[in-house]
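As structure tokens, the structure follows; a few thoughts come after it.
One protein chain omitted, others in place.
Read from first to last, the chains carry the letters A and B; within each, the first residue is number 1.
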Amino acid sequence: MKLVVDDLAADRGSGLIFENIGFSLGDGEGLVVTGPNGAGKSTLIRAMAGLLRPAHGTARIEDETGEWTDLAAASHYLGPINAMKPALTVRENLAFWQAFAGKPAMAIDEVQQTVGLEHTADLPFSYLSTGQRRRIAIAKLLLNWRPVWLLDEPTSGLDAASERHFAGLVRDHMKAGGIVVAATHLPIAVDGMKRLTFGEALPA
Amino acid sequence: MMALILRDIRIGVRAGGGMLIGILFFLAVITVVPFGVGPDLKLLARIGPAILWIGALLASLLGLDRLFQADREDGSLDLLIMAGHEHPLALTVFAKCVAHWLTTGLPLVIVSPALGLLMNMEPAAIAATTATLLAGTPAITFIGATGAAIAVALPRGGLLVSVMVLPFVIPVLIFGVMAAYGAVEDPAPFLQPFLLMCALTLFFAALGPLAAGAALKGSSD
Partner (left out) sequence: MSDTIAPARRFSLTALANPTRFLSYSGKILPWLGGLSAIILIVGLYMSFTAPADYQQGITVRIMYVHVPAAWLSMMGYMVMAVSALGTLIWRHPLADVSIKAAAPIGAAFTFLALATGSLWGKPMWGTWWVWDARLTSVFVLFLMYLGIIALQRAMDDPVKAARPVAILVLVGTVNIPIIKFSVNWWNTLHQPAAVIRMDGPTIDPSMLWPLLVMAVGFTLLFFFMHMVAMRTEIWRRRIASMRRASAREQRGAAKPVLAE
């Protein structure tokens, strides 16, 4: 399977934010996108997730088995917000996404254990701390199998231990043949990832 | 889809407010009418069906703007849009409308007979009005979903949603009230306007989610 981004450009209504982005990632490969605020990291991830129409170019998936045809369908998108309902319990939140997304992979209890939050299952999501909330959002990546992870600032709000743990999850996913694209300004401790750097702003 | 309906119902019932505020608002609208027109029981009985309908309409419009905004704020909307391959967006919108109506529209229908008593309406008029509300309020939700989707990116879209949606719900209101009066006033028919209103509900059930889905897809830019 290959994730191919070809001559991608994005426009948010006030001129192109970036253009000429092209790369391809095969099974088990990862890409870290770094750069200053406003350089277009999030925009790139959203364009790849199909949430934003690119001004130019394509982002697609090439799968020989034919199981995945659409990049958005083959992806988990972890945005800057956690996509969890504060009024529902953690278990209800996770159960909903598992049922909605299809192709379940891991049991909810198991997923919660993986991020070390099994004791919060029956608490409303709003009771959790910022870091705990992020860990639950990360746990959502494991609920359903998707070969591609599109991550936007995945480690924001995490402490050092959780960050290391998260890096482990990313490694495991890549080892299992998954593809990871992460936009972040914090380094992720995973070896062998490609890097895409949005340069410093240039004076006009 | 069922999971989405259940989730939204849970939120609607649990987050408190949403459902209760709609009913209270409905009650408030009905209560101010006797003060406005005077406590003439005959007059109240005559305008009762219309007042119940207007109250239910306003109460239904009340929470509509939050239909997609809450999902947008916590990031769920992005994931719902991305799942478009598996669950077509129009169907997702339809499911959300069903849940929204069950938590906000249906309670209004259930309390309307009690409010009909306050308006001194005859049993036949109360039954007819409740029946028209039951069949007509879903139309408000479905067409309102389009308005809510169009205004989803606006931070204070609430009033705008009402302004946009109102022209479309006027036909529903017309036939709903017409049918309610048809049940009590002799020469006027009940079934004809009632069926026309049902047709409107079905029409909006198809058109609303489609248009809302198209609007939501563009909103994530």
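Keep this in mind: a residue touches a chain if its C-beta (ideal position, glycine included) is under 8 Å from a C-beta of that chain, and two chains touch if they have at least 3 such contacts.
Keep in mind that what you see is a predicted model, and the values were worked out from it rather than measured.
The residue from B:L24, B:A124 or B:L154 that touches the chain not shown here is B:L154. Per the touch definition above, the residue from A:E19, A:D70, A:E118 or A:E163 contacting the chain not shown is A:E19. Summarising the interface, chain B meets the missing chain with residues 143, 146-147, 149-151, 153-154, 157, 160, 163-164, 166-168, 170-171, 174, 207, 211, 214-215, 218-219, 221.
The rule is short, and it goes like this: only the chains that are shown with their structure count from here on.
Note: centroid distance chain A to chain B, computed from Cα atoms, is 37 Å.
Contacts from chain A toward chain B in the complex involve residues 12, 46, 49-53, 70, 72-73, 75, 77, 79-88, 92, 95-97, 99-102. On chain B, the positions that touch chain A within their shared complex are 2-4, 6-7, 10-11, 14-15, 73-76, 78-79, 81-87, 220-221.
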